[in-house]
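One structure, pasted below without further comment.
Removed from the display is one protein chain of the complex; every other protein chain stays in position.
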């Protein structure tokens, strides 16, 4: 039993940190968030080059075949710099294809996704914004060899830059996972501007969009189970990103508390400030423990994996928000300004809190598990 | 508009405080809590003599005809000394007779209750310990001129010392309020020892106990409404008692923080301790505002009265607990000992938190009101 | 203890209610957005002028200074009625609730004659130049200096977090006039014309995207010595008076906004759906709505109690810190509850005009502005509870 990154993972972490610090400074984040898509071709290229886009995808299909702990390692570093754009969508879409696709489909998508040539996202949420796959209501119709879909999906991240949108639809009792080309006729993507401008959300409308049934992912397996698994992968990635955000906020607040003086002393010598910082550390480290465990458990298919993911997300959702709140409070007025980078993390924490289900949602999942209901 | 005690009320408060300080020191509380009933004949006599037992009862029936603000004033002082025994039960039972009784019944009970010669309590809760009158399930049968009751009530305060137990039973769609002599055949009272030894709880079993139907309170009116009103009166009385408890804990903690030294300074000069005390003040004063308003609103039949009672109880339930928690923390080890009187208040706060419904219960009542559901 | 309005208070309320019904601009004529958006300034100044003309400005100010000479309770009724009528917020709030009362308390007769009436009529807007980049919680360490030069003071330095500076005509400014004295002893309070040369205002954008605050830069600004409010080097007393007025008044004005906000949330909870039902049927949501309601009601009750006490003593005291602490933390909890209740919708810029995302972000400043929660707790501990000083 060893609950720590191994040497390779630590090296990977350090080089990733160094690279992102250089390539994605706050000015770049700010520039990108002012754009329509928050997506940066150069950074995307960098991520492809580094192998990050295919990090956990199978080696047979252009990936590096790494585990989720490695993914968590880079996601944490991305969170630390508040990296904008569609990395998380790429992970979600990649995991979905890897879990649900047959070998023809994997061949068709994964290599291009790993090389950065094909950008994917997943359209899951509808009007109720419910992350439970069983809540999907958008029904697909069968027309000859085709599935035909009409209706809309909401809160779809990075849909504007995606080449392919994997649309989750209801096919009777089952779900169907339809790869829809973003530029296909009948697909309309509209921005849903929201609080976190570093990860853009969209409404995606489908009007009589036909997809050959043979193109649907997972049709010969259990698409819902594959989707749940892909959601778990993306959720852990998000948790790791949140941990990175917490770490930045913690370090920044501690640094500020050491240098800012009031009443003739560094404010970090006041108990009220000290205690805020101590709580931030506790929240951050506990989030990290929960996230690393979930990443490991998913990788080895531990029976506790589903619970571990919900535990991590429930805890991180509350913790990132609380760390940001404390971070702002420690800073006082300056921490509340647009110019100070803390605001980027406050907004990211808020968006991350609900992405893939908020703490309440995941506590309910945990309750079902501890009460033996599933 | 004047939100403050008037001069008479302040005088009443001060004399009550002085009297209780003298007559009910902590040693007496401790002696009483070790007894089976926590009831003290001498204190009871004092309360009768002072008019406290009939304070809000109608003057025609031996009461003083005062409002609930006056009742709140003395209840706060009682809470401050953690007065043991059945005062609250007397208030509940008295309010029930005053609200539900016809003039014959009022004549039969109230004067004796005001003079302290008859002790009453109300048996409401059953296995689910639900304070909502509509949750009463114990069904009464009609046999000729009588109601006959068999079954049990739980968590009945002060049943052992009561002369009459007003038992709330279900009579079809309606409720019936049956005055049962504690010593009647078929009545069995068993102690339910609990965390707060200053207010004893009992199980009361009824085996074929017959009560003439004409004796039931409120049969010609709306017994459920009368019961709700009596519950509101008792709830506000309890809230005031809780405020008194908070005030004691606050003052005791502040005094301790001024005198206890660690690291060469009074601990009250440490921000962490200061902030705990500041929060205690905020919680106590806010509880007092909510309670006084509820008492006033009930007295003048303000349309907001029901909401005000639930607001006060929801807030006080959380606040008294939190004030005690902070009080213990400010004290450190000494505050956790049996010998230090703080423990009396910790236990009282815990019992009061759930008596007449906990914060969750009352928040649900408030929700129904703000959502316009009742 | 009587929370009913007295006949006089009822009459006041009825009168103002009728006046509002007759004089309030129709909803479609009113500006959208916040008070500090410049496009709304003319409208809001006119609205203050209308109030003044109707005799509804400076409700609790003495009649001799153009106020209505009404009681503090009537002042609160005035606020409540504005809320019920959904009236625009008052743009001259710094002048009305902070500068005016401070000038009345500490000003010379000439100052009173000159400055009070234009505050009431909305002709002159005030701002408050207290905080500096290096003097936040530790306000007394302020460094903006004023050097005596003949009949003038020459001011140099920087203020920050100055609300309304972008439209203000005057500033209640704290400056250091004695570099040698102990830090609380060398401060002077000046009434400064914001149109003087050498004053530069730069909006300070907040994380919530708007610029309710400003930075104000002073470069050798000359102000006549007659502009001192109170005494030279005794400005700290003036500052404390002003801050207590600020805290005493902020709460009651904000209640209006909080009430509207919670009502909107309650209505929204009936339309946003989860699990096929409106979220207001979710027991967790119900608890959150109820808690918000409970705290808002108690804020109102605490304010009424404080008002009764203030009416008896006449001087706002450290109890204002309790109110500040209460409303700031209440609003943060309620905004967070709104986020949890509305879920993904609460973050959208185009859902309810983005008020939920804005409200959440804006609320994070509540426990910092007008004195951080830490400072408020220190004040309560030391000045109300009598605990020894922490530093």
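Letters A, B and C mark the chains as written, and numbering starts fresh at 1 in each.
To be clear about the criterion, a residue touches a chain if its C-beta (ideal position, glycine included) is under 8 Å from a C-beta of that chain, and two chains touch if they have at least 3 such contacts.
Computed from a predicted model, the values in this text were never measured in an experiment.
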Chains on display which the left-out chain touches in the complete complex: A, B, C
Given B:30, B:119 or B:347, the one touching the chain that is not displayed: B:347
Residue of A:149, A:277 or A:351 in touch with the missing chain, whole complex considered: A:277
Of B:11, B:26, B:41 or B:127, the one touching the omitted chain in the full complex: B:127
Interface with the undisplayed chain - residues on subunit B: 125, 127-130, 135, 154-155, 192-196, 261-265, 270, 272-273, 321, 325, 328-329, 332-339, 342-343, 346-347, 350-351, 353-354, 358, 360
For subunit C, residues in touch with the removed chain: 282-284, 287
Sites on subunit A contacted by the missing partner chain, in the whole complex: 1-6, 9, 69, 254, 257-258, 265-266, 268-271, 273-275, 277-279, 281-282, 285-286, 289-290, 292-293, 296-297, 300, 302, 307-308, 311, 314-315, 360, 363-367, 370-371
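Convention: only the chains that are shown with their structure count from here on.
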Centroid spacing, where centroids are CA-atom means, of subunit A and subunit C in whole angstrom: 40
Whole-Å separation of chain centres (CA-atom averages), subunit A against subunit B: 52
Residue numbers of subunit C (touch at least two other chains): 374, 377, 390
Junction residues of subunit B - those touching two or more other chains: 270-271, 275
